[in-house]
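Of the protein chains in this complex, all but one are displayed in their positions.
Moving on, here comes chain A:
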């Protein structure tokens, strides 16, 4: 370990592992350490014994839940957009070959006390009970505009400059009512509040397009895919990529203290009395607590069930979005469900998560509207945790700190953070224009 490295990476969360992989591929000499004995940091997937150790002070999990080993419960549950940025990174790096994906069965939205399938294109709009007859026709026209919109084809813009026109104005052109705007904004464009309405419409249109194109990708009922054995496989896959390109891995390293010189520049990392010298340090917020600030708090419940979420067409995997206004909140709430069909639980078992940005200190009360939709649960954990953002300047201290995993139900922001960090670390841009069809083979073979 007493060697000199270009970069020492601390923590094996998804962001750190993607970076470690990209940096090693780029020819840098990387040492990657974690204080834990396992891969994944905050974004790991835990088995039953690990879960009970963490949330139940070491009690033994009940026998009726089955074998501990068969569980892979995500700590940061998210789904992957089939055409999204993470899929591009996976194809770009060829990490797809270490993983198997399967489509997520369903995507739903909560409206007036009921769960509805999310309509995502002109055809589905015509069938959806979420809208009345005339509204359906208006929505259909809007979807056709979005589907046809191409950045580099001015004809498809219909005379609108989406860098100037706001989302609100675009919507009013089609005369959509508030109900429709809500599910399009929150369940398709995946905004967590309504601030987007007064922003230029381009981002809005692109998000709806991403949703629709991802949905069209596989013949599933949702635009999402998810890895077999849980999200914890992702950091492991990228760690392997890093190792394949010469990255050195050390887990279970206590302390991992970043060393600074008299000018406040990081020059190495010490663990167990040995210092690894390096030019740069990359880490998650927990390794440099003095260089981050708290920016939010998450409330979540992890629920063990023996049935799918009711009213989701028996989906073995599903997402349900509960828009803020439906619950009288300032931010949306989400339900995720996964099961043995993605090898994250034994046969017949389902894991559901209820998640939201915490607005109070009482997750039990706050999450109740979501939990009420689940039906009977076999076991439930409540948890809140803080979210951090870096406050340092990397040109001053040579430290590159990731932002805590955010509220989004998917990985678009995760990858944006990684790409920005990569450019800061290397001074290079990452070109992610890849052939997306390369991934369909991997996913199809699972069908």
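Observations, loosely collected:
The criterion applied here is as follows: a contact is a pair of C-beta atoms (placed from the backbone, for glycine too) under 8 Å apart; a residue touches a chain by one contact, two chains touch by 3 or more; residues count from 1.
One rule holds in what follows: contacts and distances are computed from a predicted model.
Of the candidates "small monomeric GTPase", "Ras-related protein RHN1-like", "tRNA pseudouridine(55) synthase" or "Short/branched chain specific acyl-CoA dehydrogenase, mitochondrial", the chain left out of this view carries the UniProt protein name "Ras-related protein RHN1-like".
Although one chain is not drawn, the whole complex shows that of A:98, A:174 or A:340 it is A:98 that touches it. Screening A:49, A:248 or A:331 against the full complex identifies A:248 as the residue touching the chain left out.
Checked against the hidden chain, the listed residues A:233, A:366 or A:406 yield one contact partner: A:233.
Considering the complete assembly, chain A touches the hidden chain via residues 38-39, 97-98, 229, 233, 236-237, 239-240, 243-246, 248-251, 445.
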